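Only a single protein chain was left out; the remaining protein chains are all shown in position.
Which chain is which? They are A and B, in the order written, and residues in each are numbered from 1.
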Amino acid sequence: MADDSEHKELEIQQPLPFAFIHGEAVLEKPEDLYIPPDALEVILEAFEGPLDLLLYLIRKQKFDILNLPVAQITRQYMEYVELMKDLNLELAGEYLVMAAILAEIKSRLLLPKRSEGDDEEDDPRAELIRRLREYELVKHSAEELDQLPREERDVFVAAARVDESCQPIKVQPDVALQELVLAFQAAMQRASAFEHHHITPEVLSTRERMSQILDLLQGDKFMPFGAFFSAEEGRAGVVVTFLAMLELVKESMLDLVQADAFGDIHIRARTV
Amino acid sequence: MARINKDQLKQLVEAAIFVADSPLDDTALMEGVLANWTVSKKQLADCLKELELDYRPRGVQLVKVASGYRFQSNPALSPFLARLWQEQLPRYSRAMLETLALIAYRQPITRGEIEQVRGVSVSSHIVKTLTERGWIKVVGHKEVPGRPSLYGTTKGFLDYFSLRSLAELPSMDAFAQLANSTNSVETAEGLPPQNVKVH
Partner (left out) sequence: MARINKDQLKQLVEAAIFVADSPLDDTALMEGVLANWTVSKKQLADCLKELELDYRPRGVQLVKVASGYRFQSNPALSPFLARLWQEQLPRYSRAMLETLALIAYRQPITRGEIEQVRGVSVSSHIVKTLTERGWIKVVGHKEVPGRPSLYGTTKGFLDYFSLRSLAELPSMDAFAQLANSTNSVETAEGLPPQNVKVH
């Protein structure tokens, strides 16, 4: 019965063949210390290190981890290590370090206790037991992590394509008014024409009006002079519009036509 | 081969089309995810028809394209979904800012006139970018050989800079002050001069 339950436990932890020897699956780790020599390397590789090997030996012998029989475990462990050495396997340093730790614990247990009491702090096994328990938890957690549903194996992310009418939004860069002003200043200075371009607010509004007038005069159609003036703008507006028109005429961009004396004046953009 | 019921078939076909990297056609479905089941062409066609109907009122829809079936978003949602791929465009170059400034201060102005002041040619890209942003537009043509376009700023330009009219653009008098405070302005805006790239 004991064998059976142990068998089950091993199978749950290791559902896959433990190792292949001469093409045959070995379904569990070796029953006792006897290991077929050609399997040793494979078996050694199946352990994640000395703690894993120790855990295996402890579980195998059904020892209570909290009451670790260091002498027996050390003997078994050392026999494995000796076997590895005999076979000239490249033995990871970690296994030798663990052997040294076990030997030290064993020798300290042989020394007479300095005082009475069962103080765990004085038990040379305490640190090893703590490490074994911690490693066992890590090992268990890694197995649980492996069982979690995961992408690529258990779940696949569902996605739809965005319709092709969807164009990515482009966020335009911000421009500060100062940047604009400084850019103008820089351009004018570079042109060495700074002193020839006295830009005043009046001229600017005239220039703005020039653009507006041209914009209204699309094509070569004539528009009545009066259409460019509105009472709401007041006297200043009238002056700006008039100055803009004069400027446009001066720059040969505008034709002013008066058919009769005192007749309506018509305006159009000049064409060649 | 095992039988599969209608609901299971629908689930499997639906999931397959959703998770596949590219559209799946009848053959891909039959020989792929349905390979272990007995499914007739008619059953598959009915299943796809039902899925198409199921998704018609939803945000994504089953469509058939050249290489098979795929789910894609309802076209009506495109303007909103666009926000998922928002892209920050790089800051404007010095050439761009100077061109804009010259158009603002010296409008109506031709490209040739801007080039005269700047001493270098103005790339079509700059004019295009500023036009697309809705800041400048062609307001007329200068009656000289070639009838070059005359550029001016738009109402959108004034709105962006919170100006009621161009008259509110800082005047030359203000330049001197600005020039004095240039360093502090640049620092405050986190704009070391090398950030203003010349293309």
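Operating definition for what follows: a contact is a pair of C-beta atoms (placed from the backbone, for glycine too) under 8 Å apart; a residue touches a chain by one contact, two chains touch by 3 or more.
Because the structure is a prediction, the values reported are computed rather than measured.
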Touch as defined at the start, partner being the missing chain; which of A:Arg108, A:His140 or A:Lys170 qualifies? A:His140
Looking at A:Met84, A:Ala160, A:Ile213 or A:Val240, which residue reaches the missing chain? A:Ala160
Full-complex touch with the removed chain, picking from B:Lys6, B:Lys49 or B:Arg83, is B:Arg83
Spell out, residue by residue, where the missing chain touches chain A. 48-52, 92-94, 96-98, 101, 127, 130-131, 133-135, 137-146, 148-162
On chain B, where is the contact patch with the chain that was removed from view? 7, 10-16, 18-21, 32-36, 57-60, 71, 73-74, 77, 80-81, 83-84, 86
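Quick note on the criterion: only the chains that are shown with their structure count from here on.
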In angstrom, rounded to a whole number, how far apart do the mean CA points of chain A and chain B lie? 25
